[in-house]
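Dropping a structure here in structure tokens format, bear with me for questions.
Apart from one protein chain that is not included, each protein chain of the complex appears where it belongs.
Going by the order they are written in, the chains are A and B; count residues from 1 in each one.
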Amino acid sequence: MQRHFRPKLRLTGIQWALVAALLLEVILFSIESPAFLTWVNLMEILRFSVELGLLAVALTPILITGGIDLSVGSTVGLVAVTFGMAWQHLHLPLLGALALALLVGCLCGAVNALLIAYLDLPALIITLGTYSLYRGIAEGITRASVSVTGYPSGFLLLGQGYFWSIPIQVFVFLFLLVFYAVLLHRSKIGRALYAIGFNAEGARYAGLPVRRYLALIYLLSGAVSGVAAIVYVSHLGLAKSDLGTGFELQAITAIVIGGTSVFGGRGNLFGSVLGLLFLCVLQNGLHLLAAPSEATGVLTGMLLIAVVATDLLNDKRPALSERWMRWKKPLLVAAGAVVVVLAVVLVGLERSSRSEAGAASGPRRPVIAVMPKAKGDPYFISARAGAEQAAKELGVDLIWDGPTSLDASMQNELVESWITRGVDAIVVAVENKGSISTVLRKARQHHIAVLTWDADAEPDARDYFLNQATPEAIANTLADEGARLLNGKGQFAIVTGALSAENQNQWIAFIKARVAERYPQMKLATVLPSDDDRDKAFSQTQNIMKVYPDVKLVIAISAPAVPGAAEAVQQSGGRVDVIGLSLPTICRPYIHSGVVQTIVLWNTRDLGYLTVYAGWLTSQKKIAPNATTVSAGRLGSLEIKGSEIILGRPMIINKGNIDRLDF
Amino acid sequence: MNPRIREAGLLLTIVALMLLLAWRTTGFFSAANLTDLFLANMPVMMIAVGMMMVILTGEIDISVGSIFAISSVVMGKCASTGVPIWLSGLIACAVGVLLGALNGRLIAYVRIPSIVATLATMVALRDGLRWYTQGSWIQGLPAGFQWFGMSQSGFTGLCVVAVVLITGLTALGLRNLRMGRAIVATGSNRMAACAAGIDARRVVFGVFAVTGGLAGLSAVLNSVRFNQIPSNSGLGLELKVIAAVAVGGAAITGGSATMTGTVLGVILLSCIGSALTFLGINAYWEKAIQGGIILIAVAADTLKLQRRDHAKTLPA
Partner (left out) sequence: MPTNLLLRASAITKSFAGVHALKGVSFELAEGEVHALVGENGAGKSTFTRIVTGALKADSGELEICGQKIAHHSPQQARALGVAAIHQQPLLFPHLTVAENIALSLENGEPGWSVNWKRRYEQARELLHRVGVDLDPKRLAGSLSMAEQQIVEIAKAIGAQAKILLMDEPTALLTDREVDQLFRLIGQFRQEGVGMVYISHRLEEIQKIADRITVLRDGRTIACKDAADVDRGGLIELMVGRSLASIFPKRDVTLGETALEVRNLNNPRLGLHDISFSVKRGEILGMAGLVGSGRTELARTLFGLSSCSSPIYLNGKPVRIGSPAQAIGMGMGYLPEDRRQHGLILEMQLDENISMASLNEVSRWGMVQRGKEARQGEEYVRELRIKANTASVAAQTLSGGNQQKVALARWLAIHPQIMILDEPTQGVDVGSKSEIHELIVQMAERGVAILLISSELPEVLGMCDRIAVFRDRTIAGTLLRDEATQAGIMALAFGHADPLLQEAEQA
């Protein structure tokens, strides 16, 4: 006879494998990087897991009922901007704004609950709809461009402060975790949720209030997403409509890795937490090892398949079980082995590439860490070439890593891991001023040289800003160039990157100001987003030409948008001029064919060179406090204005000079 | 649910939108605009055909955007290294089929739930591509690359023929080929399908491979519209496609979907974005409106459900 009492919350085979893999991961990373296994770093991992963790906790019961909620990431965005706007634009007191924002979170959950639980509609499609709807409303009410910063320090404590050297939001997470654990694994409701997951009709016949409980968990998921949004805003010090993008899939990944079945009925909260920790440790460890960010995605994908496949083989299906029983243990080991092997391969790759880069070994070489806004952007890719050149010249190690797409939180996370790693200089292209300054100040406290490039942080958060050209200068140059082409009068349109991209919105504002001031006869017809996608810029420009026939000039202010717009003009054979901000390489054919008149840019390769050179100089304290010039290798002597190192004026690139530029 | 009601509803919505556009704007119905609209949404339409079959079998594929991106890059890499363009296109399509087959393998034979398997391949393939290309675009494509060396209108004609053939033949095949009926049967009742001697695993494997192939083909046709290839194309494509198929009335549980509905769903969703620009409505609201359409389309079903008659018959 078995014991009568058997707690629900016990480890399944796959979860044991996950525990083992997690331990291996920790051991591996602490061997490779001494900074990994420190209290401070572990706490940072926790801090960065909280927002995702809250969503994973809220989604677990939903997956257990066989449902899904894809709208949680969008809810985070909507609640965040509601909170920010209510506080800053409606001038509500902070607590009032908080209440309103949480109410909006509940409302988001309630819409899902109503449609899924009471109208019996498929959760996947409904939440796909609200995924788009909530993000759309967030973008609509902020016109995608507002980002609210400047919160009182008391509020920021929630996301940035410590209590007994534990990040404060961890307590929020623990509280909700316990709440959900009791709900799911101890209460009547949790029991009913499992029954619903196995067989919803059967649960209804047993008299369980199926609809009410389903509604409850979708409602709670909205509310918890709201809490996650508030924590996130406080953590970043910023509320913006694109917060939480992609969180839903990351949370689902963590849950599924933790052994919860998407078909419902099977799984538990412990697995979700385990899956979450596993992913967050993996990400942090890879950052510390300076492995490229893309590795995380590749590893996560493979792991997901390995884990679920292993779990399936353990499935006690009558036809299979006999054969697989014998293989059970080796397979569990295999799941762990997959992770370890992958990690080892990665580390090996990374080491070999590093030792190749720095052939001349000697005393410890300085490490300069440079971060672009987005790694895939052609603009930053061309800067990287310059950075590598400088690193070679100076004999320093270069870490070049950044988010794969615009992501303020990811930037913070990377800087944190660089601080832990103990680099000599950090050079950041700032995505969002408000959110990154705190962590940069922390880096300075750790005596790391901090510089910013491309866009600046708060002046006190960095040593120098590498000023390639101010937003105002770029905007003015573009406006002046446009006015020259239009002879000062007529309509023009702007194709921007993402509607929520901060520096592009800045440029638009300065262009508007310049036009209003100097060229009153010029009129801005429309601003359309291209989502940094060449194809979308292409069709947007086609639309502009048809809807606004008076537009004679398109200003495209995102690197992929210029060739997109140019191709549209070229294919239509229309007489519209294209100017913009882009790279010579991808615009060369259009400049030659005369579709693109001018692109405005500085020498990105020189800028990349300067990031490493100036980072090295600053870390070696080779710039005197009151110097007005600095000698930067092959760039010669550059001017220092206050705490800004000036690269030069923006270049105007046209037919005349494009073939002399190789970036 | 009688699919005809949904199709009629969609058609009415589209007609209403068209009337609004005809009344308030000029130029929307110009040949040039319709051509542009068609070309811009050709990938969505093609992949929607595959996605419809995947959903018919009761599965889902969220990796099509990543497959699209990889096929684009493969196409460019081949063409820029001197492989003949037609061969590059074939190779890119083959890569699409291969990646689709990988999905199919994981789902049909390893029995990983499709949403998990394609989530994994979506993330892994996308980041793998980023890692490999480091974000750089493919340039230096040969002279005859754009439009396969044809004229622009000739190429457009080719695309129209391709889309009409794919949708038409798939619709006919689903209705009249034993293979097509096997797809519907598998989604309708997996156990009964096995009992009827249908190899359900092969069917599922097949639809994923076909969907991968269609993603590859649409990537090829989309790439040759330009003379350089970005490495991050197709972001969010999967959601557009799934939304269109769902709006078209496909039951996410499988067994029920129509080609007419899917085509109408694609038309409605792809017109919205452009229509907003023509109507002068701010682009900020586009996502919200698309989300609203999905919700209304799906929720409309329940309203009709209340008045359904008992004898469901399928017009022959």
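Following the convention adopted for this analysis, contacts are C-beta pairs under 8 Å (C-beta built on N, C-alpha and C of every residue); 3 or more make two chains touch, one makes a residue touch a chain.
Because the structure is predicted, anything quoted here is derived from the model rather than measured.
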Going by the contact rule already stated, which one of A:P209, A:P549 or A:G594 would touch the omitted chain in the full complex? A:P209
Which of B:L12, B:L177, B:I281 or B:I296 touches the chain that is not shown? B:L177
In the complete complex, which positions of subunit B touch the hidden chain? 175-181, 184-185, 187-189, 191-198, 255-256, 310-316
In the full complex, subunit A touches the hidden chain through residues 1-2, 4-8, 182, 186-192, 194-195, 198-199, 201-209, 265, 316, 318-319, 321-322, 325
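We adopt the following convention: only the chains that are shown with their structure count from here on.
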So in the complex, which bits of subunit A are touching subunit B? 68, 115, 119-122, 124-126, 128-137, 139-140, 143-144, 249, 252-253, 256, 261-263, 292, 294-298, 300-302, 304-305, 308-309, 312, 375-378, 380-381, 404, 499, 526-529, 531-535, 538-540, 542-544, 546-547, 549, 560, 563, 567, 571-572, 585-586, 589
For the complex, give me every residue of subunit B touching subunit A. 25, 27-28, 30, 32-33, 36-37, 40, 60, 106, 110-113, 115-117, 119-128, 130-131, 134-137, 139, 152, 222, 225-228, 230-233, 235, 239, 242-243, 246, 251-253, 274, 277-278, 280, 282-295, 298-299, 301-302
